[in-house]
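I'd like to ask some things about the structure below.
Missing here is one protein chain; the remaining ones are kept as they sit in the complex.
== subunit A ==
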Amino acid sequence: MAEDLHLKDHYTEQRLFRHRMLVACAGVVALLGVLVARFYYLQVVNFEDYRTQSDENRIQMRPVPPTRGLIYDRNGTMLADNRPSYNLSLVMERISDLDSTLELIGRLVQLDESDVQKFRKRLQRRRPFQPIPLRFHLSEQEIARISVNEFRLPGVSVEAELVRYYPMTRLFAHSVGYVGRISERELNDFSEEDVRRYRGTQSIGKTGLERSYEDVLLGEVGYENVETNARGRVLRVLERHDPRPGSELTLHLDARLQQVASDALGENRGAVVAIDVKNGGVLAFVSKPSFDPNMFVTGISFKDYRALSDSLDVPLFNRALQGQYPPGSTLKPMMGLGALAAGVIDRETEVKDPGFYRLPNDRRLYRDWKRWGHGKTVDFVQAMAESCDVYFYDTAHRWDINGMHEIATRFGLGTRTGIDLPIERPGLFPSRAWKRGARGMPWFPGDSLNAVLGQGYVLATPLQLAVMTATIANRGTHYKPQVVMAVDGIEQPPEVLHHVEASEDNWDLVFEGMEAVVYDEKGTGKKAGAGLDFRVAGKSGTAQVVGIAQGEQYDSEALKERHRDHALFIAFAPVDDPQIAVAVLVENGESGGGVAAPVARELFADWVSRPLEETVQMISAEREGGFSG
């Protein structure tokens, strides 16, 4: 095939090309010369420098992981500690036959099938020459047996590592949380800076404070130059840049109050949150049932995890932070205050309660919880004391949803509280706009009646209810709840999110109503104040259980139990100078006043009547004995 190249000067072009190629060759040769010179410089001229770092005594720069910051409760009780753990580790590069090595180790130390399984999983994402742990927490005898047989076990070593330990076990699992081994996914998400910071560190905060304060708890990695012999054993440390340990956290939480709250709940499922009225500090934070966070630290076995995650009681679920429940009548004090402040009702407002309420032009009956009603004339205080639903139906009818939504938002419902714990749920307080957007429906007058009683669309977490109660106790100052009191001894200042404006008279009236709940003859929450030498104000609540998952398998007895109403109680004390606000939720507890109120009482009895000296004694006793979860 003939190309149309006749007009081109073929020979000149070829000569031009060859000339150019020769020049390029000269360039290639020159650059090759640079590379050769570079190798010569590194491997011959500076060889002595590098040889001292390798051959006989290799110098390695090793990252020194920082010790993780400790966590204490407000009295200095240890909640998260670091304990040395002797781990049996294998360096794959030095092991010729893994199976026979494992078999030999199995004869020296206790080795389960699950240990080996987890070890093989870790093997899949190791770096060369990295020691891979096979067993954690060796006993002294096991260490001795390994070291006697060391010569038969090349590549096997016992290494000390600081491992997180939670001395209170299940008591703080839902607040302090736990650390775990850095997962593959977390490793992939690391930035270059994270890779540097976590060099040598094995674990990372997974839940609770361990996760939200990961940055300050971690500390700063150090490094050291160590001399090792040909077999990789460290002979001495030449140079060391110390790591900076992680910051120490002191919490608002009180270990004893936490224990009291946990005990008071007994075998029930539920949550208790107690808040320091003066600054929003979280004094107790309980979600039951709980679990032992220590199981997660070095990696939980598949079987144990299945047991936890498949349990019908969902112990891993943080009810206080993530459980969204209809708050029921516990909203009445807040709603009452809002209606008083808006001028919808006043102290004298009276409502007739025949046991039901009917909207104009609506045939539907909105029932009171009490079948035959609370009588001919129910006023505000009585409506609170006896939890009269009809009074509040009437209030809601004369008020409007915008006002209700606004007051609920001021008290923190429907939005995340901003607590320093991860993965908080926001709950829900409906508004016209929300219903139109989410449900595509207009707002009906009946919706307002449901909302005022904390039912229908309304959902709140126990934490939100505690914040709401503290805000009432404070006469309107809405603090952001905080678990951490101080980082490395530096106090974290309280943060005011809102201030709810209302006249002193209105606050007094709400207080009076909540006191009547506890002290009125017909009060629904009398158990909250029984036998206490200071005054308590509270409000009971009951919430219907909605939506049991279909098709789940459990026996009818359990099913029946799980259909019962949730019991709620909110309270604060003492009335004349409020210190502590409490929200209690007992799942399927049926009666707020009967089941939840006594729990609140136990917290008040412990906290308010605790003299200063007793606190000091308690700390020293704790140091010796410790608590059991």
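Heads up, the rule we're going with is that a residue touches a chain if its C-beta (ideal position, glycine included) is under 8 Å from a C-beta of that chain, and two chains touch if they have at least 3 such contacts; residues count from 1.
Convention: contacts and distances are computed from a predicted model.
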"ABC transporter permease", "Peptidoglycan glycosyltransferase MrdB", "Oligopeptide transport system substrate-binding protein" or "Membrane protein" - which is the UniProt name of the missing chain: "Peptidoglycan glycosyltransferase MrdB"
Residue among A:17, A:302, A:372 or A:444 that touches the chain left out of view: A:17
Touch residues of subunit A, complete complex, unshown partner: 1-10, 12-14, 16-18, 20-21, 24-25, 28, 31-32, 34-36, 38-40, 42-44, 46-47, 49-51, 53-55, 58-61, 63, 92-93, 127-130, 192-193, 196, 199, 221, 223, 232
